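Showing chain A:
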Amino acid sequence: MKVSYFPGCTLKNKAKDLDAYAYRSAEALGVTLEEIENWQCCGGVFTTSQDEVATKLSSVRALKYAADREQPLVTVCSACHNVIKQTNHAMQTNKEFSAKVNRYMANDGGYNGEAEVYHYLEMLRDLVGFDKVKEAVKNTLKGKKIAAYYGCLLLRPSKVMGMDDPENPVIMEDLIRALGAEAVIFARRNECCGAYTSVESPETAKRNASAIVENAKAAGAEMIITACPLCKYNLVKNGADIPVVYFTEILAEALGVKEDTDGK
Partner candidate 1 sequence: MENNKYLREEILRMSGVNTSKCMKCGKCSATCPAYDEMEYHPHQFVGMVEMGDIEPLLKSESLYKCLSCFACVERCPRGVEPAKVVEAVRLVAVRRQGANRMTANDVPETIEEDTPQQLLVSAFRKYTK
Partner candidate 2 sequence: MQVNEYKPLIVAFCCNWCSYAGADLAGNNRLAYPADVKIIRVPCSCRVNPMFILRAFQRGADGVIICGCHPGDCHYTSGNYYTRRRMAALFSMLDFLGIERARTRVEWVSAAEGAKFAATMNDFAEKVAALGENKRLEDLRCKK
(Lines give C-alpha, C1' and ligand atoms only; values in the text may rest on other atoms or scores of the structure.)
Protein backbone atom coordinates (compact mmCIF):
# COMPACT_ATOMS: atom_id res chain seq x y z
CA MET A 1 0.00 0.00 0.00
CA LYS A 2 1.23 3.46 -0.89
CA VAL A 3 0.22 6.59 0.96
CA SER A 4 1.03 10.26 0.56
CA TYR A 5 3.13 11.41 3.45
CA PHE A 6 3.41 14.88 4.95
CA PRO A 7 6.40 14.96 7.31
CA GLY A 8 6.33 18.61 8.40
CA CYS A 9 9.09 20.98 9.44
CA THR A 10 10.14 19.43 12.71
CA LEU A 11 10.44 15.91 11.40
CA LYS A 12 12.93 17.12 8.86
CA ASN A 13 15.01 18.84 11.52
CA LYS A 14 14.84 18.37 15.26
CA ALA A 15 12.69 15.25 15.16
CA LYS A 16 14.44 13.34 12.39
CA ASP A 17 14.21 10.14 14.42
CA LEU A 18 10.42 10.41 14.55
CA ASP A 19 10.51 10.55 10.76
CA ALA A 20 13.05 7.76 10.25
CA TYR A 21 11.27 5.34 12.58
CA ALA A 22 7.98 6.12 10.88
CA TYR A 23 9.45 5.31 7.46
CA ARG A 24 11.07 2.09 8.47
CA SER A 25 8.16 0.82 10.56
CA ALA A 26 5.74 1.51 7.75
CA GLU A 27 8.01 -0.34 5.35
CA ALA A 28 8.09 -3.30 7.74
CA LEU A 29 4.30 -3.30 7.76
CA GLY A 30 4.03 -3.14 3.99
CA VAL A 31 3.20 0.53 3.67
CA THR A 32 5.26 2.90 1.56
CA LEU A 33 5.27 6.51 2.67
CA GLU A 34 5.59 8.67 -0.42
CA GLU A 35 6.70 12.10 0.66
CA ILE A 36 4.69 14.87 -0.92
CA GLU A 37 6.82 16.85 -3.37
CA ASN A 38 7.51 20.41 -2.38
CA TRP A 39 5.39 20.24 0.74
CA GLN A 40 5.12 23.47 2.66
CA CYS A 41 4.98 23.98 6.42
CA CYS A 42 1.47 23.62 7.82
CA GLY A 43 1.96 26.59 10.12
CA GLY A 44 1.85 24.67 13.35
CA VAL A 45 -1.53 25.98 14.51
CA PHE A 46 -4.87 25.91 12.76
CA THR A 47 -6.23 29.43 12.93
CA THR A 48 -9.88 28.90 13.73
CA SER A 49 -11.02 32.25 12.41
CA GLN A 50 -13.12 31.71 9.32
CA ASP A 51 -11.62 34.61 7.41
CA GLU A 52 -8.08 33.23 7.58
CA VAL A 53 -7.38 31.77 4.15
CA ALA A 54 -3.72 32.22 3.24
CA THR A 55 -2.44 30.42 6.32
CA LYS A 56 -4.34 27.30 5.31
CA LEU A 57 -3.27 27.08 1.66
CA SER A 58 -0.21 24.93 2.27
CA SER A 59 -2.44 22.29 3.84
CA VAL A 60 -4.83 22.47 0.91
CA ARG A 61 -1.96 21.92 -1.53
CA ALA A 62 -0.86 18.83 0.39
CA LEU A 63 -4.43 17.56 0.43
CA LYS A 64 -4.77 18.19 -3.28
CA TYR A 65 -1.57 16.24 -3.92
CA ALA A 66 -2.93 13.21 -2.09
CA ALA A 67 -6.37 13.52 -3.68
CA ASP A 68 -4.85 13.62 -7.17
CA ARG A 69 -3.06 10.37 -6.45
CA GLU A 70 -6.12 8.88 -4.77
CA GLN A 71 -3.97 8.10 -1.76
CA PRO A 72 -4.70 8.65 1.91
CA LEU A 73 -2.73 11.56 3.33
CA VAL A 74 -0.72 10.41 6.33
CA THR A 75 1.00 12.60 8.92
CA VAL A 76 2.99 11.68 11.98
CA CYS A 77 3.30 15.00 13.76
CA SER A 78 0.18 15.81 15.82
CA ALA A 79 0.30 19.46 14.85
CA CYS A 80 0.50 18.83 11.10
CA HIS A 81 -2.30 16.30 11.42
CA ASN A 82 -4.47 18.71 13.35
CA VAL A 83 -3.96 21.58 10.92
CA ILE A 84 -4.45 19.50 7.79
CA LYS A 85 -7.46 17.62 9.12
CA GLN A 86 -9.16 20.81 10.30
CA THR A 87 -8.42 22.48 6.97
CA ASN A 88 -9.89 19.52 5.10
CA HIS A 89 -12.97 19.65 7.29
CA ALA A 90 -13.37 23.36 6.57
CA MET A 91 -13.03 22.64 2.84
CA GLN A 92 -15.78 20.03 3.13
CA THR A 93 -18.20 21.98 5.27
CA ASN A 94 -17.61 25.71 4.81
CA LYS A 95 -18.69 26.75 1.32
CA GLU A 96 -17.57 30.33 1.67
CA PHE A 97 -14.12 29.27 2.79
CA SER A 98 -13.66 26.64 0.10
CA ALA A 99 -14.76 29.12 -2.57
CA LYS A 100 -12.13 31.60 -1.40
CA VAL A 101 -9.45 28.92 -1.28
CA ASN A 102 -10.29 27.71 -4.74
CA ARG A 103 -9.60 31.16 -6.13
CA TYR A 104 -5.99 30.53 -5.14
CA MET A 105 -6.05 27.00 -6.42
CA ALA A 106 -7.41 27.79 -9.88
CA ASN A 107 -4.15 26.98 -11.68
CA ASP A 108 -3.80 23.62 -9.95
CA GLY A 109 -7.38 22.54 -10.51
CA GLY A 110 -9.88 22.92 -7.69
CA TYR A 111 -10.04 21.05 -4.43
CA ASN A 112 -13.16 20.31 -2.42
CA GLY A 113 -12.15 18.07 0.45
CA GLU A 114 -11.85 14.77 -1.44
CA ALA A 115 -8.70 13.58 0.32
CA GLU A 116 -8.81 11.33 3.36
CA VAL A 117 -6.53 12.38 6.18
CA TYR A 118 -5.03 9.78 8.50
CA HIS A 119 -2.73 10.19 11.41
CA TYR A 120 -0.02 7.53 11.39
CA LEU A 121 -1.78 5.96 14.40
CA GLU A 122 -5.05 5.84 12.50
CA MET A 123 -3.21 4.33 9.58
CA LEU A 124 -1.95 1.58 11.89
CA ARG A 125 -5.41 1.03 13.31
CA ASP A 126 -7.63 1.40 10.25
CA LEU A 127 -5.48 0.67 7.21
CA VAL A 128 -2.97 -1.83 8.61
CA GLY A 129 -4.81 -3.15 11.66
CA PHE A 130 -3.37 -3.55 15.14
CA ASP A 131 -3.67 -7.31 14.83
CA LYS A 132 -1.31 -7.18 11.86
CA VAL A 133 1.03 -4.94 13.83
CA LYS A 134 0.96 -7.50 16.62
CA GLU A 135 1.87 -10.28 14.20
CA ALA A 136 4.79 -8.26 12.86
CA VAL A 137 6.36 -7.70 16.29
CA LYS A 138 9.88 -9.20 16.46
CA ASN A 139 11.07 -7.85 19.81
CA THR A 140 8.14 -7.83 22.16
CA LEU A 141 8.09 -5.00 24.67
CA LYS A 142 6.69 -7.33 27.30
CA GLY A 143 7.14 -6.13 30.84
CA LYS A 144 7.41 -2.45 29.95
CA LYS A 145 4.93 -0.09 31.51
CA ILE A 146 4.27 2.61 28.98
CA ALA A 147 1.96 5.58 29.30
CA ALA A 148 0.53 7.20 26.19
CA TYR A 149 0.45 10.97 26.27
CA TYR A 150 -1.99 12.36 23.70
CA GLY A 151 -1.85 16.06 24.42
CA CYS A 152 -4.49 18.19 22.78
CA LEU A 153 -3.90 18.26 19.04
CA LEU A 154 -4.55 14.61 18.28
CA LEU A 155 -7.96 14.48 19.85
CA ARG A 156 -9.51 17.91 19.75
CA PRO A 157 -11.81 19.21 18.49
CA SER A 158 -13.20 15.68 18.46
CA LYS A 159 -16.07 16.54 16.12
CA VAL A 160 -13.49 17.28 13.43
CA MET A 161 -10.61 15.03 14.40
CA GLY A 162 -12.80 11.99 15.04
CA MET A 163 -9.80 9.91 15.99
CA ASP A 164 -11.01 8.62 19.32
CA ASP A 165 -13.05 9.42 22.41
CA PRO A 166 -11.59 12.79 23.44
CA GLU A 167 -11.83 12.04 27.16
CA ASN A 168 -11.04 8.36 27.17
CA PRO A 169 -8.90 7.60 24.10
CA VAL A 170 -7.58 4.08 23.50
CA ILE A 171 -5.74 4.18 20.19
CA MET A 172 -2.20 4.58 21.60
CA GLU A 173 -2.95 2.18 24.45
CA ASP A 174 -4.09 -0.38 21.89
CA LEU A 175 -0.81 0.13 20.03
CA ILE A 176 1.19 -0.30 23.23
CA ARG A 177 -0.66 -3.54 23.96
CA ALA A 178 -0.17 -4.75 20.38
CA LEU A 179 3.58 -4.30 20.88
CA GLY A 180 3.43 -6.48 23.97
CA ALA A 181 3.85 -3.81 26.63
CA GLU A 182 1.50 -2.82 29.41
CA ALA A 183 -0.50 0.37 28.80
CA VAL A 184 -0.62 2.72 31.75
CA ILE A 185 -3.66 4.96 31.78
CA PHE A 186 -3.39 8.33 33.50
CA ALA A 187 -5.90 11.12 33.68
CA ARG A 188 -3.72 13.92 32.36
CA ARG A 189 -2.98 12.14 29.13
CA ASN A 190 -5.23 14.52 27.22
CA GLU A 191 -4.23 17.74 29.02
CA CYS A 192 -2.13 20.38 27.27
CA CYS A 193 1.65 20.43 27.78
CA GLY A 194 1.86 24.20 27.45
CA ALA A 195 2.41 24.26 23.72
CA TYR A 196 3.91 27.33 22.11
CA THR A 197 3.72 29.50 25.21
CA SER A 198 7.04 28.03 26.32
CA VAL A 199 8.53 30.72 24.10
CA GLU A 200 7.48 33.51 26.40
CA SER A 201 5.97 32.00 29.51
CA PRO A 202 7.99 28.89 30.29
CA GLU A 203 6.29 28.71 33.69
CA THR A 204 2.98 27.64 32.12
CA ALA A 205 4.69 24.86 30.26
CA LYS A 206 6.63 23.90 33.36
CA ARG A 207 3.54 23.65 35.51
CA ASN A 208 1.55 21.70 32.95
CA ALA A 209 4.34 19.41 31.83
CA SER A 210 5.48 18.44 35.29
CA ALA A 211 1.90 17.73 36.40
CA ILE A 212 1.56 15.44 33.39
CA VAL A 213 4.78 13.57 34.13
CA GLU A 214 3.95 13.27 37.83
CA ASN A 215 0.53 11.91 37.06
CA ALA A 216 1.94 9.34 34.63
CA LYS A 217 4.55 8.26 37.17
CA ALA A 218 1.96 7.99 39.94
CA ALA A 219 -0.03 5.70 37.70
CA GLY A 220 3.05 3.48 37.38
CA ALA A 221 4.50 4.52 34.03
CA GLU A 222 8.15 3.83 33.26
CA MET A 223 8.08 5.55 29.92
CA ILE A 224 5.89 8.06 28.12
CA ILE A 225 5.20 8.00 24.40
CA THR A 226 3.90 10.89 22.37
CA ALA A 227 3.19 11.80 18.76
CA CYS A 228 4.12 15.46 18.99
CA PRO A 229 7.61 17.01 18.93
CA LEU A 230 6.43 19.98 20.95
CA CYS A 231 4.89 17.76 23.63
CA LYS A 232 8.12 15.83 23.82
CA TYR A 233 10.15 19.02 24.02
CA ASN A 234 8.02 20.47 26.81
CA LEU A 235 7.96 17.29 28.85
CA VAL A 236 11.71 16.71 28.53
CA LYS A 237 12.57 20.37 28.97
CA ASN A 238 10.69 20.50 32.23
CA GLY A 239 12.57 17.73 33.89
CA ALA A 240 10.82 14.50 33.01
CA ASP A 241 12.80 11.87 34.85
CA ILE A 242 11.43 8.97 32.87
CA PRO A 243 12.08 8.53 29.14
CA VAL A 244 9.76 10.44 26.79
CA VAL A 245 9.93 9.03 23.27
CA TYR A 246 7.98 9.14 20.04
CA PHE A 247 5.52 6.34 19.55
CA THR A 248 7.30 5.49 16.30
CA GLU A 249 10.43 4.72 18.28
CA ILE A 250 8.86 1.95 20.33
CA LEU A 251 7.09 0.76 17.21
CA ALA A 252 10.38 0.55 15.30
CA GLU A 253 11.99 -1.16 18.26
CA ALA A 254 9.28 -3.79 18.49
CA LEU A 255 9.29 -4.36 14.75
CA GLY A 256 13.06 -4.77 14.86
CA VAL A 257 13.82 -1.88 12.51
CA LYS A 258 15.08 0.68 15.01
CA GLU A 259 18.61 0.44 13.70
CA ASP A 260 18.84 1.12 10.01
CA THR A 261 20.36 -1.71 7.98
CA ASP A 262 23.03 0.76 6.92
CA GLY A 263 23.84 1.31 10.55
CA LYS A 264 22.52 4.86 10.50
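Going forward, contacts are C-beta pairs under 8 Å (C-beta built on N, C-alpha and C of every residue); 3 or more make two chains touch, one makes a residue touch a chain; residues count from 1.
Basis for inclusion: all candidates are chains of the complex that A comes from, given by their letters.
Everything quoted here is computed from the prediction, not taken from an experiment.
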Options 1 or 2 - which one, within this complex, touches chain A
1
Which residues, counting only chain A, touch candidate 1 once they are in their complex?
8-10, 13-15, 41, 43-45, 47-52, 55, 77, 79, 151-152, 155-158, 166-167, 191-192, 194-201, 203-204, 208, 228-230, 232-233, 236-237
